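My questions will all concern the structure given below.
Just one protein chain is left out here, and the rest sit where they should.
Chain lettering (A, B and C) follows the sequence in which the chains are written, and residue indices restart at 1 in each chain.
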Amino acid sequence: MVIVLKKDATQQQLQEILNMIKELGYQAHVIQGTERTVIGAVGSGRGKDKLQAMENLPGVENVVPILQPYKLASIEIKPEKSVIPIRGALSVGGNAIVVMAGPCSVESREQIIQTAQAVKEAGACILRGGAFKPRTSPYSFQGMEEEGLLLLRDARDATGLPIITEIMKPQDIDLICKYADIVQVGARNVQNFPLLKELGKIDKPVLLKRGMMTTIEEFLMSAEYILSSGNSKVILCERGIRTFETATRNT
Amino acid sequence: MVIVLKKDATQQQLQEILNMIKELGYQAHVIQGTERTVIGAVGSGRGKDKLQAMENLPGVENVVPILQPYKLASIEIKPEKSVIPIRGALSVGGNAIVVMAGPCSVESREQIIQTAQAVKEAGACILRGGAFKPRTSPYSFQGMEEEGLLLLRDARDATGLPIITEIMKPQDIDLICKYADIVQVGARNVQNFPLLKELGKIDKPVLLKRGMMTTIEEFLMSAEYILSSGNSKVILCERGIRTFETATRNT
Amino acid sequence: MVIVLKKDATQQQLQEILNMIKELGYQAHVIQGTERTVIGAVGSGRGKDKLQAMENLPGVENVVPILQPYKLASIEIKPEKSVIPIRGALSVGGNAIVVMAGPCSVESREQIIQTAQAVKEAGACILRGGAFKPRTSPYSFQGMEEEGLLLLRDARDATGLPIITEIMKPQDIDLICKYADIVQVGARNVQNFPLLKELGKIDKPVLLKRGMMTTIEEFLMSAEYILSSGNSKVILCERGIRTFETATRNT
Partner (left out) sequence: MVIVLKKDATQQQLQEILNMIKELGYQAHVIQGTERTVIGAVGSGRGKDKLQAMENLPGVENVVPILQPYKLASIEIKPEKSVIPIRGALSVGGNAIVVMAGPCSVESREQIIQTAQAVKEAGACILRGGAFKPRTSPYSFQGMEEEGLLLLRDARDATGLPIITEIMKPQDIDLICKYADIVQVGARNVQNFPLLKELGKIDKPVLLKRGMMTTIEEFLMSAEYILSSGNSKVILCERGIRTFETATRNT
């Protein structure tokens, strides 16, 4: 952390800040600038939140973090590319581009099997289809639930395509894992932390979609929830964000 | 719905669109404009999603909905102000402004009771404090859980202030309802539909916070989830949205 | 225009609205829906602003425009692609992708000529470089002005690459047109309407950059300013917009 003092910070304020840094288990390095005094706090203490909170102390202008908050999701910890095995020889994250395609919702046997065949012919490697649907309106169709999962399985049997489908609540994990090759977390659940923690305990790949309001840093922190709970098979899915522009659905 | 045709829509395309509107159970009114033909689809059918999907038909430029998608949350259904009783004589939504205040997290008995006394003296009517915390980082303090709820109860006993606390997953509903006077849904869960549906089945007031990227229409649709599941005690909480400006946390 | 009435609009309000539509030179078509009455106003009058302003009348819920506000910039007026001749055989808007490249600012003879040679070798067809620079800070380098234009001309002589450079105020038009093959309007000036009007009177291609908060509709309306003043050689330049995400400069 770098702590920037106010222009008019007093010597006494400086001393109190230095004492507090020391108490939190960090070493303080003071740099007297021409207009400002800046303090570098060095150490690997557990007091990061408290260092950050020093922003509210008298004499402090702001506190600038130096390190990224994500660890396991960082290329510093794991510089090589992550390659996630899916089913058979198929994996995501290598040199080949893997296209997942399919309808928004599973609606009928005929619909999902015909679509599976069509997307396979068009070159897709994975079939997507929703059985549990997060809908903005409570009056919209909410998905076929387990019946939809069974139809997805039939479509996989018919085409050989692995399947990905969305999960919305922790209670559905066992059911969905019984059928899906990849479990999808939708954009609205990207910060549903209880769900992410549970998905960290399974042994299936999880595809995490970026929320419409999620910064890249928050997105990686959500991946960190899954990774730090023990599941390293996380696939990130960019899907555009919400902006002022309404001419397209996402930007 | 109003269906706007393309400038170069053919007579045959128009006829097919009219047939489809009729099949969906609506009456079609055609208006021949100087530059465009516009069709009004009148009726109360269940085919609204399908009318909207006509946007993809040849000859159609766009489909404009006339009615708002929310019903129970609309002042058309319920023109009078909603007044939600909380505890004793206290209610939210009347003429008096009700301030809810307290710490982000419950951290200790001393902290929460002192804070409760302070906010009461300052004029607040309801004590807020988190026992289950949605934190961007899995490494941050996640709340005291049930122990925090017990401390909130003690603070209510000490001051008489009703308490509000956040819920993060359906499994915690019974536990939280045992202690809380108001159940809070945080910004990140504003579109956690399984949670909202369950909260529609309880008999406690629910305070729903607007998400940082939630439109007013989506916000009302989330309220509609709770309302349409049977709980009419919904309190909406505006809390600012995320924009390009970083000088303040929310705009 | 489609005028949507409030659910509780009275018969008298409806009548007044119909009278006003007629006075503005439009024909009114009334559609009685199951929940709302909707009026289509048909005609090519000059009263569009006043129709739109009916939104404020008692009994009116909202007014929905049917036609886009841009005319000359619309593919309805000119369905074929616009191909803008630049210099010699080079044109923009055909099948070939034309890359314009070069430094932010012209800084010295050596810099601009070396860069011109490098971008030409790399496949660029047009040299870009700023002589007048819009800088957020008044203390930053503001460009070499005419001296920079002379150096751009020298770089064109040395490489054969046509040159594009930015204009910031109407007074500089003659000077810049003396040297530039394309006049660039920067993102900050996309709604500098006096400048756009003047650029509508010249016989040079104008490259209009989208502003960081410009909707596609506003962008086309800015093009309309140039087009409607008589210059049809408008090149639109998408350059990303400003969003909440700070990990990249634009989204």
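The rule is short, and it goes like this: a residue touches a chain if its C-beta (ideal position, glycine included) is under 8 Å from a C-beta of that chain, and two chains touch if they have at least 3 such contacts.
Remember, predicted model here, so these are calculated numbers, not experimental data.
Colleague: When the whole complex is taken into account, which chains on show are touched by the absent chain?
Modeller: Result: the unshown chain touches A, B, C.
Colleague: Touching the left-out chain: which of C:22, C:78 or C:169?
Modeller: Of these options, the touching residue for the absent chain is C:169.
Colleague: Footprint of the hidden chain on chain A, which residues?
Modeller: That gives, for chain A, the contact residues 2, 4, 7, 29, 31-36, 38, 40, 42-44, 64, 66-67, 76, 242-244, 246.
Colleague: For chain B, which positions touch the chain that isn't shown here?
Modeller: Per the touch rule, chain B residues meeting the hidden chain are 213, 215-217, 241, 243-247, 251.
Colleague: Suppose we count only contacts with the excluded chain; which residues of chain C make the list?
Modeller: 49, 69, 71, 134-141, 168-171, 188-189, 191-195, 197, 211-213, 218, 221, 224-225, 228-229, 242
Just so it is clear, only the chains that are shown with their structure count from here on.
Colleague: Testing understanding: with touching defined as stated, what is the shape of the graph linking the protein chains, line, ring, star, complete or other?
Modeller: Topology of touching chains reads as complete, every chain touching all others.
Colleague: Which two chains have the most C-beta pairs in contact?
Modeller: Looking across every pairing, the one with the most contacts is A-B.
Colleague: Considering chain B alone, which of its residues make contact with at least two other chains?
Modeller: 242
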